[in-house]
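A single protein chain has been omitted; all remaining protein chains appear in their positions.
Moving on, here comes subunit A:
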Amino acid sequence: MPKTPLYEASTQFKNWRYSPGSLAEVRASLNAAAVAVIRNTFEADEPGSSSAVSFLTPDEELLLVRLYVSKITQLCGFFRFPEEVEATAVSYLKRFYLKNTVMDWHPKNVMLTALFLATKTTNNPISLEAYTNNIPKTNASDVLDLEFLVAQSLGFEFAVWHAHRALWGIWLDLQNAPDAPPNRAAAQSEIYDAALRHVRISRLSDAELIYTPSQIALASLSIASSELANEWAESKFLTGSPSLSTLHSTLAAIRTLIESSSRPVDVESVRGVDLRLKLCKNPEKVVGSKAYLAKKAEDERKAEEKRNKKAVDVQKAMAEGDPFGEELAGRLVDYDDDDDDD
């Protein structure tokens, strides 16, 4: 029985791969759904009030997320987190916004939660206190309140495969190549460093949602040195094989993505988006607002109803039979549960 390649067995391969078209589709439909819900909430609060609101477009949402991707890099530099933490947090943030919109959840807090979660999932944990004490105007609940939501949005799929690891693997392969120049690691280290810089730039793009880590790594290497990239590719494929030409067109597409991400995010235009976001974000998620309180009251009412029903069921069961007998145990399996959540 042929074994599945390791990467193809990963949740990343199975659940987090998109085409450029499907990415745009996901973002457009999330955006449209959020706008519809928020518009309704505004109207319920005050009829006619939503017509003046200028909602964010999917591209504007993406712009804001990109800005916070770059903030992860800054924070990781400050905390001296390993590259694994940074890359993982970036993936989490991007994946989160394929299930949610910035109009519901502002990327600032999601970013803080994603990074904190990434320290744990990559086995580099720090205490929450040490984390929040070093980030201005941030307290424990800013990080923890969203932890479940972030974990759920990720489908509890915490393992991420990264291009910088793939690049390291390619680099080790090249040092082991039969006709490698002596001491290649030292002599050509500048090429590796340059390729790594391109991998890091690729994190600002959608590359990881479309291509495999090794494709991104090889594309990054090909920007730094097309000779070395070819040398490696040709060691893996027969010269003239169709796979090799497919690979070259894939690499070209990734290079375009990387190049288009190399300009820093224009902070001024993001500021404009962020200002508008203040006016169009979902009021149900703004603590203290009328809509927030209304939703909370509704949730509370439902919970109360459920508790009452449970109490009635228990009483009924007690009245009908021996409360310690089979009958009760059969009907109310969770009677000794502390929850919450049956």
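Assume contacts are C-beta pairs under 8 Å (C-beta built on N, C-alpha and C of every residue); 3 or more make two chains touch, one makes a residue touch a chain; residues count from 1.
Here is the rule we go by: contacts and distances are computed from a predicted model.
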{"item": "Per UniProt, the name of the complex member that is left out, chosen from \"LALA0S12e03136g1_1\", \"Replication factor C subunit 5\", \"[RNA-polymerase]-subunit kinase\" or \"Skp1-related protein\"", "value": "\"[RNA-polymerase]-subunit kinase\""}
{"item": "Per the touch definition above, residue among A:Glu147, A:Asp173, A:Asp206 or A:Glu231 touching the missing chain", "value": "A:Glu147"}
{"item": "In subunit A, positions touching the absent partner", "value": "6, 9-11, 30, 33, 99-100, 104, 116-117, 120-121, 123, 125, 127-128, 140, 143-144, 147-149, 151-153, 155-159, 333-334, 336-337, 339-342"}
